[in-house]
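Note that this complex is displayed minus one protein chain, with the remaining chains in position.
A, B and C are the chain letters, set down in written order, and residue numbers restart from 1 in every chain.
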Amino acid sequence: MHYLMLLARATEERLEILSRQGHVNGGVYRSLGQEGAAVGTAYALRASTDGTGDVMTYLIRDTGAIFTHGGEPIDYLRHYLARETSLSGGRETGVHFTDFPRGLVGPISHLGTMVEVMAGITWAFRLKGEGRVGMAYLGDGGSSTGEFHEGLNFAAVQECPMVMVLEANGYAFSTPTDKQTRVKRLADKAVGYGIPGEQVDGNDVVACYEAAARAVARARAGEGASLLEVVTFRRRGHAQHDAQDYVPPEQLAYWEARDPIDRFRDRLLGEGWATPEELLELERRAHLESEEAAEQALAEPLPEGSTAVDHIYTDIDLPHPWTRFRNPDPHAL
Amino acid sequence: MHYLMLLARATEERLEILSRQGHVNGGVYRSLGQEGAAVGTAYALRASTDGTGDVMTYLIRDTGAIFTHGGEPIDYLRHYLARETSLSGGRETGVHFTDFPRGLVGPISHLGTMVEVMAGITWAFRLKGEGRVGMAYLGDGGSSTGEFHEGLNFAAVQECPMVMVLEANGYAFSTPTDKQTRVKRLADKAVGYGIPGEQVDGNDVVACYEAAARAVARARAGEGASLLEVVTFRRRGHAQHDAQDYVPPEQLAYWEARDPIDRFRDRLLGEGWATPEELLELERRAHLESEEAAEQALAEPLPEGSTAVDHIYTDIDLPHPWTRFRNPDPHAL
Amino acid sequence: MSTHHARTKGRPGHVTKTERGEPVGFLDAIAEGLFEEMERDERVVLLGEDVGVYGGAFKLTSGFQGYFGPGRVFDTPISESGFTGAAAGAAHMGLRPVVEMQFMDFISSAYSVVTNYLATSLWRGAGPMPVVIRGPVGAGGRSGAFHAQSVEMAFFHTPGLKIVYPSTPRDAKGLVKAAIRDDNPVIFEEHKLLYRNPKLREVLPREDYDIPIGKARTVRAGSDLTIVSYGRMVHLCTDAAERLDVEDGLDVEILDLRTLLPLDVDAIAESLQRTNRLLVVHEDTRTGGIAGEISMRVNERAFEWLDAPIARVTAIDSPIPYASTLEDYFLPQVEDVITAARYLAAY
Partner (left out) sequence: MSTHHARTKGRPGHVTKTERGEPVGFLDAIAEGLFEEMERDERVVLLGEDVGVYGGAFKLTSGFQGYFGPGRVFDTPISESGFTGAAAGAAHMGLRPVVEMQFMDFISSAYSVVTNYLATSLWRGAGPMPVVIRGPVGAGGRSGAFHAQSVEMAFFHTPGLKIVYPSTPRDAKGLVKAAIRDDNPVIFEEHKLLYRNPKLREVLPREDYDIPIGKARTVRAGSDLTIVSYGRMVHLCTDAAERLDVEDGLDVEILDLRTLLPLDVDAIAESLQRTNRLLVVHEDTRTGGIAGEISMRVNERAFEWLDAPIARVTAIDSPIPYASTLEDYFLPQVEDVITAARYLAAY
């Protein structure tokens, strides 16, 4: 888990550098300070590479979850860099990539939608009796959407093997959580769906793992959906252009002192589970892996423009714009 | 309150007769058995005829609430009968009529939408410091919509003076409540919004009034939104064409024995608040009032067909279909 | 599937009419198509409000739950967005869901998930999206602004979707089967005034058949004028054409689009080449209706063949009114089609 957190942080740092160098056209989002929540919860799932394992759908701040569930820095960077080799062929932005063999379901931007989709995925698991589990991530802000309500209610009523992770990270863009909801604990939102809700220290990667493992076990045992709130903090702005002046410095300092990676490092050392040298080596490896991925992705081409007409339907070819034909004539359409 | 319940039942019975006689084109919905919940809750509001009182938005099974808040059988029947004199000029169906002077806001069919609208109405009350309160009705089924979630969450966060009444009447069309939600008490849905939730016997009109009065008082005192669940039962099919074979006869019998009108009559008599003669007289009056309203509405004309192009914009006149001009020519459009 | 439920009941009667050689109405034809596909392919599942125990507001799926079990046919909460999104998720996992909207008007609550998620799945690299969203549409039944909408133009502008709108039992059955077999999301519109119209009943082929999505049908061949229409209006146009034949000696060709997206421009152009006059008739409101796209396509493909302007007969730009007088004025009537045809013929 420590390596996965380091890898998430290193890869995002690498992404930021690439962005500053002008290689990334779209928005760049950081999960700084939330790596423990992402890695710990995802660690409770069964990964696979053949499409038979558990499934997750993640959002912009779940880099750690993606890597934990088998996604690789190269997938992540190719996607941000819009490479032809990316899992969407450069068509989709940021982390919006899907890799069914690994059980990774990429989101669309519209928050809440993926809760509905994951309800359906896990409903299919239940129908087929496959014993698989699905996990969906969403922010404090995202849980204000009607889609969250309809999706989680569906999963609850249908007793779908689904774990809903709500990431309470203080803000939705600039909006503090108390402007999103009047509840003090997002875990309380479980009550309205008649499912268990638990709150956990999101910067304690082990606690996150343990709480998620309980919810996953429940789901796998046929006991239906549950909700897990991970309490953490977004230590960077919403995206790279957001200086987050609206966040009081004390709040930032408070959470910096509780960095999930630092905390786990201290624990590993304190319990004698690892030596400082081993941890340094992990850090070095994480940087190396993300650096190599960046180099590889950078070397790969962008997609060919004229392929923009492809992949709209499984069975219909769309025309190229008539103005780009050799003999431009709309009759040819 | 007794009269209002009687009036609701009598008017709906009259409507059914009109429907059987072929006077009603659209669907006809009954609130049989739910009159106590509708009247009792609405009784807690301040009615007005000049647009300064409290506001409510109701649904198909809230005839009693409409009458309690100042709506009249003639408005109700004109609307069902699509008369030119109806509050929408015959354009809208069933109970979809709005009467702002009386504080009646008619719904659209899409369940949940009115929760959002009422959140905004009461938000405006708060902003203007008017001390007015708004009440919105919705069924157990309607509370599965994303609109319910977004609307109530808005009202909760913005501390709007709003009372959300959830009518737990056993079914949403043919779907029993346990297929809508996994919660056993709809009142528990309040928890996820951080607002008070209360459950009340919906067939006890006085209890409904008292519970609603508490919620209204809280709203008026600036303490924000709350949720009130009225537990009742829909004793007729969803609409007149639904024989409700899916409802077990024992369930029907159970609730018939707990009819809100019968219960209140017994109480009025038992407490010595009224004599049997007085109650019979009320019943006679209710029938008379609804009968007179029916007669009046029946005598009124349908709207003129060609007015179908009106009332789309406040400031733009739409063309009539060119094929109906004396010299049919699309150039004239 | 491991949860394959024991069949508690036999085949419902309304889906075995073809087997029994009986003529089939519009609603039953759709039910037959749906039922046969569910028998043929256990990945097909059915969800929506009241589709299970009750069999749907129009009883189209009556008896399906008893036959296929509550795993494959089930009642959802009132959550059009939620269960449509769930259908998408189930499709990701290999199922082929058919979603019923109790009235298609309520698909508006699922507008985001349909246009942003389902329609883009293949393109986003998330694979095929074999989901059919079907339900009743259409005005004329005095059901007002929210139980009678046409929804085609809400989705016509969304690449990735297909939109099907049949007008006869034969087409409805073949197209619902094609829609279920399609790997793209399909919006399937069923005019509720056709459901139990006795005039439409017809004996259907006993063998399995489908009707290809994307192909129009020539309802009536003619040489003087082409009318392009779809849904209930096809029958109105047929009535008009018969009167125009008798009263004016006009020989009208009628094309039933059947599929709105993708649009069968080839069929329209081919017809126009012979008739040189085009009238589009749709029940949907005027501004932004499909007549526009047809007009643009004809300009691109067949402008030189036009001897008269393209004309249209449509509903008024208004929500659908409830009062009979207003609704009749709002909707296209046979007289409107006749008037427009005469105008074009005389042009």
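Definition applied: contacts are C-beta pairs under 8 Å (C-beta built on N, C-alpha and C of every residue); 3 or more make two chains touch, one makes a residue touch a chain.
Just so it is clear, the model here is predicted, and its values are computed rather than measured.
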In the full complex, displayed partners of the excluded chain: A, B, C
Contact with the hidden chain (one of B:L127, B:A221, B:A253 or B:L288): B:L127
Full-complex contact with the absent chain, from B:L18, B:M118 or B:V200: B:M118
Subunit A residues touching the omitted chain (full complex): 25-27, 82-84, 90-94, 96, 108-112, 141-142, 144-147, 172-175, 179-181, 246, 302-309, 312, 318, 320-321, 323-324, 328-330
Where the unshown chain meets subunit B, residue by residue: 87-89, 91-92, 96-98, 100, 105-106, 108-110, 113, 115-129, 146-147, 149-151, 153-154, 157-158, 311-316, 318, 322, 330-331, 333
Where the missing chain touches subunit C, by residue: 105, 108-109, 111-112, 115-116, 119-120, 123-124, 145-146, 153-154, 156-157, 159-160, 261, 263, 284-285, 287-289, 291-296, 299-300, 303-304, 308-312, 317-319
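Note that in this section only the chains that are shown with their structure count from here on.
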Identity of the chain that, by mean CA position, is farthest from subunit A: B
Distance from subunit B to subunit A - Cα centre to Cα centre, in angstrom: 44
Centroid distance [mean C-alpha coordinates] between subunit C and subunit B, Å: 34
Of all residues in subunit C, the ones touching two or more other chains: 76-77, 79, 81-82
Subunit B: positions in contact with at least two other chains: 112, 144-147, 179-181
